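Heads up, this is only part of the complex; the chains shown haven't been moved.
Which chain is which? They are A and B, in the order written, and residues in each are numbered from 1.
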Amino acid sequence: MKKIVTAEDYIRSLKEQGHLVYYNGRRVEDVTEHPGIRPHVNAAAMTYELALRPEYEDVMTAISHMTGQRINRFTHIHQSVDDLIKKVQMLRLIAHETGTCFQRCVGFDGLNAVYMTSYDTDKKHGTEYFKRFCDYLKYVQETNIMVVGGMTDPKGDRSLPPAEQSDLDLFTRVVERRSDGVVIRGAKAHQTGAVNSHEILIMPTQALRPEDRDYAICCAVPLNAPGVVLIFGRQTNEERKFESGLDVGNPTYGVVGGEALVIFEDVFVPWERVFLCGETDMAGILVERFATLHRQNYGGCKGGVSDVLIGATALAAEFQGTSGASHIKDKIAEMMHLAETIWSGSVACSAMGFRTPSGAYYPDPLLANTTKHNVTRHIYEIARLAHDIAGGILATMPFEGDLRSPEVGHLVRKYLAGKEGVDVEARMRILRLIENMSGGTALVESMHGAGSPQTQKVMYGRLGNLEQKKKWAKKIAGIE
Amino acid sequence: MKKIVTAEDYIRSLKEQGHLVYYNGRRVEDVTEHPGIRPHVNAAAMTYELALRPEYEDVMTAISHMTGQRINRFTHIHQSVDDLIKKVQMLRLIAHETGTCFQRCVGFDGLNAVYMTSYDTDKKHGTEYFKRFCDYLKYVQETNIMVVGGMTDPKGDRSLPPAEQSDLDLFTRVVERRSDGVVIRGAKAHQTGAVNSHEILIMPTQALRPEDRDYAICCAVPLNAPGVVLIFGRQTNEERKFESGLDVGNPTYGVVGGEALVIFEDVFVPWERVFLCGETDMAGILVERFATLHRQNYGGCKGGVSDVLIGATALAAEFQGTSGASHIKDKIAEMMHLAETIWSGSVACSAMGFRTPSGAYYPDPLLANTTKHNVTRHIYEIARLAHDIAGGILATMPFEGDLRSPEVGHLVRKYLAGKEGVDVEARMRILRLIENMSGGTALVESMHGAGSPQTQKVMYGRLGNLEQKKKWAKKIAGIE
């Protein structure tokens, strides 16, 4: 793989990749030309493009601790608290430019989680995963490829563990161990950015019991490897991407990352790309680390996306003459309050981060969970306030086709007029941006990305140190 | 107009109507055959069909106080508190059958509001609107036509009153007074069910100053009258209606009512259909009454729609094996709590209803506002909980086209499997139903239908009797 530097390099690399992507039941020849996928490619491409701008170099790039080279930060292993903070600053920055998910953090977090866990696995089990992984990491840093972190299995009946499902493949597993590698079968669901990534870094999806040995698999697989099939998920308002643009809201970058179901039909993985295989006791640790690293992000990217939505909402109010009303100002202030609250979470868990035995830095897991948990609430409330301020027109506005129609276009222009001097089309663009940023897929992503709310609630019980809290209370109450 | 009895009668009447409807810039030949509109026709048709079922007769029909004939309740003037309660019971009932908005309450509320206000106008101004209106009402009851209540004007710059807009037509107004009637110009926005209604009952949109005289117009206009143009609004996931069905969620009845922008290009209205013309002092009263009657409804229809969403969410949990988890049960209980809370509002404002001078009964306005205000919050929270329970698959599920695909259909079936024995297609149907009921348009309708939240907040100040509350507090605190 040639080193990817520019956005154009990235797009060219995808064209050449030839992976097997399905969209609405049909094979996609070129993901970079497909209207349903192209916006997500554009968003991911910004992770390359912005890294080339001198003013963002400090945030968007880093010096590799392995090679000493300047690398894209999305391939970096955090070497300090400052790196952790720069990470979330980078996410908010790109969100300001794209207004959506740019997908590349999943692999970023996977790389960091596997780095620290393969190190610990070796220490405990005498294995050699860490060295293998470092070699892989160097490859990633040098080529600057986009890796998707593959964690979530389909899971079938969620009340049953992997090995008790009626179909054993509902969690990804090793079906054959060979001298040169392993063969895996199964799938990873909700894979953000998978159709425009180069490789997938597969990790187990939950803590495992000793009898779940075949499911304790962590490995890297090129997405064009034989046996890998990607099926693109349908988004809310998916079809608008195929139009000229106004109604899609965010015409260049789309909404949310573009998720796919990635299926492994007996895919071979050579040993040098296997970073865990059978050490079930490490699965839970790896999952928790990936989850922490990923939950850390949500106040960054969603904070930035919220900023765009707040700006759009303020414009909608301005365009229709309500921006001076006290209740509108109060609601916009509330939206900002909520956005800064989730951002505070991302900053705080980063600032309280610490060094792991591998040398990689790791955000405070309790606060990372707090961050994501607030996102599952506040993004909905921000959307609700955006709807409140933007008005009913958000749900009843004519099509772009009406605006362009020679028969009724003049009527749309006449009756959608706002404050004097406001361009009707600008008003419609902003309203469509709000509609698309605040409904359906966009909301669900905030709820379930990086783990459903209950997974965070469970962590409070484990990380909240309730016993110590009881001791303080007893002492203060005068109880021996 | 021949009397409409069955759903088929209704559909036939729409075919014959020939009104001027635009959809995405193009004229619609037959609204009943248009995939983007047909689901809404089906939903409205249920207001006819269910009225014919003997078990629902008591709720769905009433005895006209004018003719003594049994009529569809949607054309009835409330004669008692019991009528007010039956109204909201009817709404919840139809919502259970359709899972969506069936549109006909807007005209129902318009009829009642104009009935009581034209009576009062006559008393105050010595006019003859009430008799005219009674004639019109008899016509509506006898033909059983569907009337849309037209209140919301486009409003342009919301910081300015009608007569100070840069375009005087941004509020609907009388542009000519003739011996045989008036000519009106302007538009009504967000008109639920307009494209499949027969007439529109136009009302002013806000309290008016004396200088806004031309805007004080209330009248009935057939929607196929010369000069009336309807432009259908684009819904979230609008395009899915054009498919075979699974992904649309609610294939038969759609989501929300199907709103339109209704434009009046110098439309003539004969005097016998004019029920207010120039009496600006009555505009605010009429608006408040329509608003109260309409806000009364929202715990009925949205309560019923929520019941369907709760059922769908419980099924989603069951299908994936999580229905036994305590946090899932708690969240479903919370959804029911919220649905019953909004329902309680509708019942309470009805039970506290009272007789107006015209003889028509009117719900308690303070409690009707309370009802709608809770809807603007609780429907969002119900949707949020539905997302929480249903899982990320809501946002990343493959297309129906993938399920049907000979190439990847088997993979979709394999990896979307839930609990053993659950049909994958059933699971997908339920998830699509949830997606479509809980995003975009559906949410916005709950926010702005029957008036934006601030319009309710403002009413608390007027109806909450704060002075009396201060007196009680002073007495109890021992202040003279």
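The rule is simple: a residue touches a chain if its C-beta (ideal position, glycine included) is under 8 Å from a C-beta of that chain, and two chains touch if they have at least 3 such contacts.
Only a predicted model underlies this, so the values are computations on that prediction, with no experimental measurement involved.
Undergrad: Of the full homomeric complex, 2 copies appear; what's the total?
TA: Number of identical chains in the whole complex: 4.
The rule is short, and it goes like this: only the chains that are shown with their structure count from here on.
Undergrad: Taking each chain's centre as the mean position of its Cα atoms, how many Å separate chain A from chain B?
TA: It comes to 38 Å between the two C-alpha centres.
Undergrad: Over in the complex, which chain A residues touch chain B? Could you list them?
TA: 22-27, 152, 154-160, 166-167, 169-170, 187, 189-190, 229, 231-240, 247, 256, 259-261, 263, 320-322, 324-325, 327, 376-377, 380, 383-384, 387-388, 391-399, 401-405, 407-409, 411-412, 414-420, 435, 438-441, 443-445, 447-449, 452-454, 457
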